[in-house]
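Only a single protein chain was left out; the remaining protein chains are all shown in position.
Chain nomenclature is as follows: A, B and C, assigned in order of appearance, with residue numbering initiated at 1 for each chain independently.
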Amino acid sequence: MPGNTFGKLFRVTTWGESHGPAVGAVIDGCPPGISLAPEDVQHDLDRRRPGGRFASPRKEPDRVEILSGVFEGRTTGTPISLMVRNHDVRSRDYNELAKTYRPGHADRTFEQKYGFRDWRGGGRSSARETVGRVAAGAVARRFLEGEGVRVRGYTLALGSVACDRGAMDLDRADENPFFCPDPKAAQAMEELVAQVRSEGDSLGGVVEVVAWGLPPGLGEPVFDKLDARLGAALFSIGAVKGVEIGSGFQAARKRGSENNDPVTREGYASNHAGGVLGGLSSGMELVVRVAVKPIPSISKEQATVDRDGTPRTIRIGGRHDVSAVPRIVPVCEAMVLLTLADFMLFPYPYRLKHR
Amino acid sequence: MPGNTFGKLFRVTTWGESHGPAVGAVIDGCPPGISLAPEDVQHDLDRRRPGGRFASPRKEPDRVEILSGVFEGRTTGTPISLMVRNHDVRSRDYNELAKTYRPGHADRTFEQKYGFRDWRGGGRSSARETVGRVAAGAVARRFLEGEGVRVRGYTLALGSVACDRGAMDLDRADENPFFCPDPKAAQAMEELVAQVRSEGDSLGGVVEVVAWGLPPGLGEPVFDKLDARLGAALFSIGAVKGVEIGSGFQAARKRGSENNDPVTREGYASNHAGGVLGGLSSGMELVVRVAVKPIPSISKEQATVDRDGTPRTIRIGGRHDVSAVPRIVPVCEAMVLLTLADFMLFPYPYRLKHR
Amino acid sequence: MPGNTFGKLFRVTTWGESHGPAVGAVIDGCPPGISLAPEDVQHDLDRRRPGGRFASPRKEPDRVEILSGVFEGRTTGTPISLMVRNHDVRSRDYNELAKTYRPGHADRTFEQKYGFRDWRGGGRSSARETVGRVAAGAVARRFLEGEGVRVRGYTLALGSVACDRGAMDLDRADENPFFCPDPKAAQAMEELVAQVRSEGDSLGGVVEVVAWGLPPGLGEPVFDKLDARLGAALFSIGAVKGVEIGSGFQAARKRGSENNDPVTREGYASNHAGGVLGGLSSGMELVVRVAVKPIPSISKEQATVDRDGTPRTIRIGGRHDVSAVPRIVPVCEAMVLLTLADFMLFPYPYRLKHR
Partner (left out) sequence: MPGNTFGKLFRVTTWGESHGPAVGAVIDGCPPGISLAPEDVQHDLDRRRPGGRFASPRKEPDRVEILSGVFEGRTTGTPISLMVRNHDVRSRDYNELAKTYRPGHADRTFEQKYGFRDWRGGGRSSARETVGRVAAGAVARRFLEGEGVRVRGYTLALGSVACDRGAMDLDRADENPFFCPDPKAAQAMEELVAQVRSEGDSLGGVVEVVAWGLPPGLGEPVFDKLDARLGAALFSIGAVKGVEIGSGFQAARKRGSENNDPVTREGYASNHAGGVLGGLSSGMELVVRVAVKPIPSISKEQATVDRDGTPRTIRIGGRHDVSAVPRIVPVCEAMVLLTLADFMLFPYPYRLKHR
């Protein structure tokens, strides 16, 4: 099966290119009877576009239209089609890029796979593609809210600036353009971004997503464990090069006696597992982290070749962000939302509860 | 769909519990005409059971039987059924565990999902389940060899002992029981294991898997990118808490100018991407790493509860490994093999080449 | 998985309700490099709307918009999103139907499944839904044409009027509004329709679809045999109550010596099999037939109940066709096209030929 569909029971198919007429998503399997208005989707789309001064100046009004699946303000159980028109599609900025491969981008690999490519703004491999994910994630969020599940992402680190876990307050993450829960770190991020922008370079970072309220027993052993599906979900985002659950790579250096979470009547005395045991939700907070690579589009000169194999140098100008962080935060949230919504529809443990 | 099937075109379904009659796998979609003998599968099964003195003394002869799909020594294109009988299934060791939840295991989450559980040796969530993966992976390896693709895993770190990249020689990884390519590190690992065993504790580690010979263009954007499927594959292994591709979490701290791989006529001047660009294979070496948590079964005393919620302490005796590393190495290899075999059957870029 | 997606490698997801803003389809997996213009799709959509005097007077301009997946006139290998706006959505005709169940329709079963329903014009269970199928089928047709495969449907019978096989000329099927290849039968159909319309009743019929140029070996034993997938494809069309392949139900009354097709060097001396042997295409013409039930919306009085269970009578007025035939013919074609396009992308026999 081709790869533009995510999920098994709450199923999302996204479509659209950076400079085509529109981008969108079709959700198949959303439960019926959920109250849904365009504003619900718009809210998450707007989070993807913080509009702070560090964001891309490219204008993306991103007005979502709900084309099907909703009747009298409620989902009907039939496919929900969401569309966002592309407006600012000045492909002239990119004309020179039709023949030269941008380092760190999918330009050549797309040609190797498909024979040619829509080179305008990266085509399907543009971050613009994530609009469909965020729109669909917003619908998943509406469903999950009704089930008592909440999902929140935030920036843990931008380049060398990392949050101090002791100083983090998730409620303050929306107060700065970085979705950064440590106000002091947010300040340092601002300075770092200004400096790196002036150097014509770019930054990576680390994003964490947490989910509360999951019932225990979500996940489908052995290949569709909750962590396996989360891994797929998060690695499917363009810039992600690493994913951790709970203690993650630190677990590799720990002893079992340190890393095991003692079992209590109500749950667990610690959460090194990050909310997943044996591939199933444990009822504790779900905690995942992703490593985001620096944006490959930089104005510094880089060595590359063109389609004929002739060596070229390239400087990528235009309106690029300095980092995929923070705009990737709502995308990471969306992928966690879609993963969880999907598992919430699997027969067990739900049926057990209602027998 | 329930979770015991992996892959879309090269599809593997595994089955079996630790103390049931047998474990096995059914492969659907293996290309016809591939020479396959039981010995091919046996070889990889034997690697999963190094038999060194650090391995579990539990005896697992693990003789594989090919029940279908092979005629006159060649695969026919029909399902290949592989079975390994369980022999050493003394469930008496575990009888006390029927009612008490082992910390770090899936005991309680399985009950929360399914209502009850096969508590003998961990049932389906036992590492015994991976026999089916390794057997199927061996068939994938036969297919991939014919396509010029090679896959190799090894131990990068065990607890605090890490390989020195400069001292690594992959050809020597099979000379020690740790699949460790740095002979000096292997020596230190041996000492560490002896010490930790005497403490009744356990160790985590880091495993790296590399694949050579991939054609460019493998992967299915946007949700089934090569890295997304690898992430799912590797996170589906019991003890894995983190996965990285290429520079991984280090990419989060780099600048774009450092992390981008300059494009050359033949490929790329570096490989921070780890062989994946835009979710498609680049033609460079594929490089993935996984963080393995310490084995939760330790003989040190731990706090837990029983099924009634009454607090208990538990010491897990018996024949447990000190670490999932190195036995997890062939399992990681198997999951990479299965992922790659699957993508090799997708229509593009294959059809392009033969048009 | 919810049911709005068809196919595995050439995958179509349709969406949209009769009286919502639009209907459409997303195709994932269409091969790259196929020349595709809106007119190609429009042509098939127009066939679905013959506009003859027996067709519904409801106006459906049905202008298709290609929203993604095409660049410089060629498919790119990324999802192709097709949308047709709904224009004539006067739901006032239906207002009285919100509470009363129409016999032969899905009104009550939808409520039983989802809790409530979009009652406007049948919502998702309206024949309007097939616009997405036909649009996607047109894209499949473009792909198949390039592979030498041709698909054609026509009306074999309308009510009691059946074609005389000896008088059939497929090239003349487009000359009458019934897609009827027997001009005399077409004349009789016209008269029958006029009479039944005046009685306020409706008619069923039989449609046949033939495909030429299939390579031998298409189909995936044992559950996704070519005939099994065709059966699913055709039974998924609203009004279809029976499907036959080749000699179909007549085979039940034949002897083996009559029904077997003698094998020749080039093919087979007869085609009772209808082009499928052991679930695989034989290289002969593919021949399938469907039984179409009479349209349930009739102006004759019928007995029913309302949502409260109170007995009611109902007369369904408005702009309904007298029969789903002939408008169902392009829909049947579309489902055969989508089925064949899907199988054409499976690895075998294709890879064998190009090894």
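The rule we apply is simple: a residue touches a chain if its C-beta (ideal position, glycine included) is under 8 Å from a C-beta of that chain, and two chains touch if they have at least 3 such contacts.
This is a predicted model, so every value here is computed, not measured.
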Shown chains that the omitted chain touches within the full complex: A, B, C
Sole contact to the chain not displayed, among C:Arg108, C:Arg150 or C:Arg172: C:Arg108
For chain B, the residues touching the chain missing from this view: 1-5, 8-9, 11, 13-17, 20-24, 26, 28-29, 32-33, 65-69, 71, 74, 76-81, 83, 113-118, 120, 123-124
Chain not shown, touching residues in chain C: 1-6, 8, 14, 101, 103-106, 108-110, 112-115, 124-125, 129, 157, 159-160, 196, 201-206, 216-225, 227-236, 238, 240-265, 269, 273-274, 277-283, 291-298, 300, 302-305, 309, 311, 348-349, 352
Residues of chain A (touch criterion as defined above) contacting the omitted chain: 1, 8-9, 29, 31-32, 77-78, 221, 345, 347-348, 350-351, 354
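We adopt the following convention: only the chains that are shown with their structure count from here on.
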Interface residue identity across copies chain B, chain C - same or different by half: same
Per-chain Cα centre nearest the global Cα centre, belonging to chain: A
Remotest chain, chain B as reference, centres from CA atoms: C
Distance from the mean Cα position of chain B to that of chain A, given in whole angstrom: 26
Centre distance in Å when chain A and chain C are each reduced to the mean of their C-alpha atoms: 38
Centre distance in Å when chain B and chain C are each reduced to the mean of their C-alpha atoms: 46
Touching two or more other chains - residues of chain B: 1, 8, 221, 348, 352
